[in-house]
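Please read the structure below before turning to the comments.
Apart from one protein chain that is not included, each protein chain of the complex appears where it belongs.
Entry: chain A
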Amino acid sequence: MTNVGDSDRLLGLLTEGREEFTGQWVRSVTSTLAGRLPAAEVQQDLHELYPALLDALRSGGLATRDESYGEVRSLLTELSRNRARQGFSPTETAFSVLSLKDVLEPALTAGEDVRAYLQLARVLDDLGLYTIEVHAKTREEIISAQAEQLLELSTPVVKLWEGVVGVPLVGTLDSARTQVVMEKLLQSLLDLNATHAIVDITGVPAVDTQVAQHLLKTVVAARMMGAECVISGIRPQIAQTIVALGIEFGDITTKATLADALRHALDRIEARGPVEIGGLL
């Protein structure tokens, strides 16, 4: 510690006014959060944080990256993560730390306290920035988790009839989604013992060469497993665009609506006779 005198003075002040400062701190934070967080939770957070901060100041001084601040940082990490999940802004989160400055300010009167106050302010600024960092990181984690969930959600494989599965595609079909769709479709063909698959693209806004290529790959893979594949939901504008692009769907059956595709699949199953309804085997 460089400035022993000032820090001692600061520590003495913080230890002495412990109850009073914590109480004011809790009130100050609770009021800015405008009742969106129960006072009990704020109180619990800050009552843990205050002694941890005191200990850290006592042993580690002003070096907030020091090991002695480990406890404070882990408490702040938890606080920031919770606030981020509860939808509080980075400012509101950082204020939980920074408002301690406002609480201490009126308690300082004599001239020599200024230096001590500024040092503490620097510590609190550092810690405030740390909460913002954790807050941002948590939000990023939430976003990437949601993106993954969306990928899963947007590619359901549903059983439409005995031996017929349907894949309603919605949105953009990129390589990552095609992979998920293909895996799910092929697994369902096996699990549901299906002989027909219908890929419905009503919800795909534009079919370009990449989407077409992905669709074709999916169909070929399904065929390799012995299933017949129909692409449905080809709207007039999509049909005209595909023709203008010059994409050949070859011998792949396409239908305008999912209903047409299902009728086609059922007709095929009926034509084959009851013996083969058993499935892929």
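FYI, a residue touches a chain if its C-beta (ideal position, glycine included) is under 8 Å from a C-beta of that chain, and two chains touch if they have at least 3 such contacts; residues count from 1.
To be clear about the criterion, contacts and distances are computed from a predicted model.
UniProt records the chain missing from this view under the protein name "Serine/threonine-protein kinase RsbT", selected from "ABC transporter permease", "Formate hydrogenlyase", "Serine/threonine-protein kinase RsbT" or "FeS assembly ATPase SufC". Of A:S68, A:Q213 or A:T257, it is A:Q213 that touches the chain left out of the display. Of the candidate positions A:A34, A:M224, A:A244 or A:A271, contact with the hidden chain is made by A:A244. Of the listed positions A:T15, A:T172 or A:Q187, the one in contact with the omitted chain in the full complex is A:T172.
Where chain A meets the missing chain, the touching residues are 172, 174, 205-210, 212-213, 236-238, 240-241, 244-247.
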